[in-house]
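A single protein chain has been omitted; all remaining protein chains appear in their positions.
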Amino acid sequence: MSRGTRLLAGLVLTLALAAPAAFAQQPPSRPQVSDPAQQGFVPADKLPQQEPIPAAPLVAFAYAFVWIVVFGYLWSIWRRLGTVEREIQAVSKRVTSGGRG
Amino acid sequence: MLNEGLSARSPKPKAKMNRLYPLLLLVAAAMFAYAPFMILAAPYESTMGLIQKIFYFHAPVAMTMFVSAFVCGIASAIFLFGGRLGADRVAMAAAELTSILGLIVLVTGPMWARKAWGVWWQWDARLTSTLVLWLIFQAYLLLRRFGGPGSDRLAAGVALFGMANVPFVYWSVNVWRTVHPTTTVVPSLQPGMRGPFWYCFLAFVLLYVSVLGVRTRLEKRRAELEALYLAVEE
Partner (left out) sequence: MRFVETVWLVTRKDLLIEARSKEILYTTLFFAVSCVLVFAFGFVREGRPLGDAAAGILWIAIAFSGTLALGRAFERERQSETLRALMMSPIDRPALYVGKLCGVLILLAAVELIVVPLVGLMFQAPLFAHPVLMIGLLLTGTVGFAAVGTLFAAMLVRARSRDVLLPVLLYPITIPVIIAGVRGTAALLQAEVDEPMARAWLSMLVFFDVVFVTLALWTFEPVMTE
């Protein structure tokens, strides 16, 4: 099998394994029932109130994420720029100080 | 902060531009320092409460991402059809920025969705098309990194498709019935919310322009380094 076909077969396999996840919808959240109704079912008019998801940690994390990514990216550019500038200094010294040839 | 290096041959206007970017960055930073106060002072949204405050970063970043995708696409077109190498450097920088901005949108969005819709993710038109847009620019970056020689032109072609995708992403909420808020939200913002929103958008635009400038400069310096290496070979 050529390398290309092998790669593709691997991709198909991986995607085939992952496909059910992609097709899945989020399952509807089930109501919390404290006593499992094993003896008999008790009908109810409304679903019992669920624990509300706290908003503050989500908001905090969202903003924190933005800052982390922005600073991280700026730092990454700064670092890369520094490396390139250093290399330019080094190579241009070689060019100016002794021309080979 | 950014030393001029050996660009003795670069014309004066470019040098002035290079001083502009750190300045813009400082202005943006100052704006961001003040932003939390504005955001906290803004009124709560009646149905969503506190979680809606993510909007003041999520939506401006998304809008900036669209702008960035356009910048990349237009620069790619100029490079492809006009042959201007400078445009290719801008395109590379813009693509990387689009990817970063997209990452922010795709993480802050689900944070909001978890509370507002009960789920982290939905395969609706807006979310799916935004993810697709992000993937297109990831493909651009992968191509530039691993495609070998000639991948600059190929990537420019990809960027054009990416740019064509943006209107689709934008209009998707209006065409399809989705859970995501439609495009009427921003024009119809109440004064209390309008202020912080456009303020944050301006801050992000300034940040974007300054980072684009710096990142483009990195590409330029890399190209100069390549040229120097070639000069050494001779």
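In this document, chain identifiers A and B correspond to the written order of the chains, with residue numbering beginning at 1 in each.
We adopt the following convention: contacts are C-beta pairs under 8 Å (C-beta built on N, C-alpha and C of every residue); 3 or more make two chains touch, one makes a residue touch a chain.
Computed from a predicted model, the values in this text were never measured in an experiment.
K.L.:
Please identify which residue in B:111, B:136, B:166 or B:193 touches the non-displayed chain.
P.N.:
Selected residue, touching the omitted chain: B:136.
K.L.:
If I consider the whole complex, including the chain that's not displayed, which of B:81, B:120 or B:198 touches that chain?
P.N.:
Considering the complete complex, B:81 is the one touching the chain left out.
K.L.:
Give the residue, chosen from B:48, B:74, B:154 or B:202, that touches the chain omitted from the document.
P.N.:
Touching the chain that is not displayed is residue B:154.
K.L.:
Suppose we count only contacts with the excluded chain; which residues of chain B make the list?
P.N.:
80-81, 128-129, 132, 135-136, 138-139, 142-143, 146-148, 150-151, 153-154, 156-158, 160-162, 164-165, 168
By our rule, only the chains that are shown with their structure count from here on.
K.L.:
So the centre of each chain is just the mean of its C-alpha atoms; given that, what is the distance between chain A and chain B in Å?
P.N.:
18
K.L.:
Which stretch or stretches of chain A touch chain B in the complex?
P.N.:
Spelled out, the residues of chain A in touch with chain B are 25-26, 29, 53, 55-56, 58-59, 61-63, 65-66, 69-70, 73-74, 77, 80-81, 84-85, 87-89, 91-92, 94-95, 100-101.
K.L.:
Name, in rising order, each residue of chain B that touches chain A in their complex.
P.N.:
The touching residues are 2-3, 5-6, 36, 49-51, 53-54, 57-58, 61, 100, 103-104, 107-108, 111-112, 114-115, 118-123, 207, 211, 214-215, 217-218, 221-222, 224-225, 228-229, 231-232, 234.
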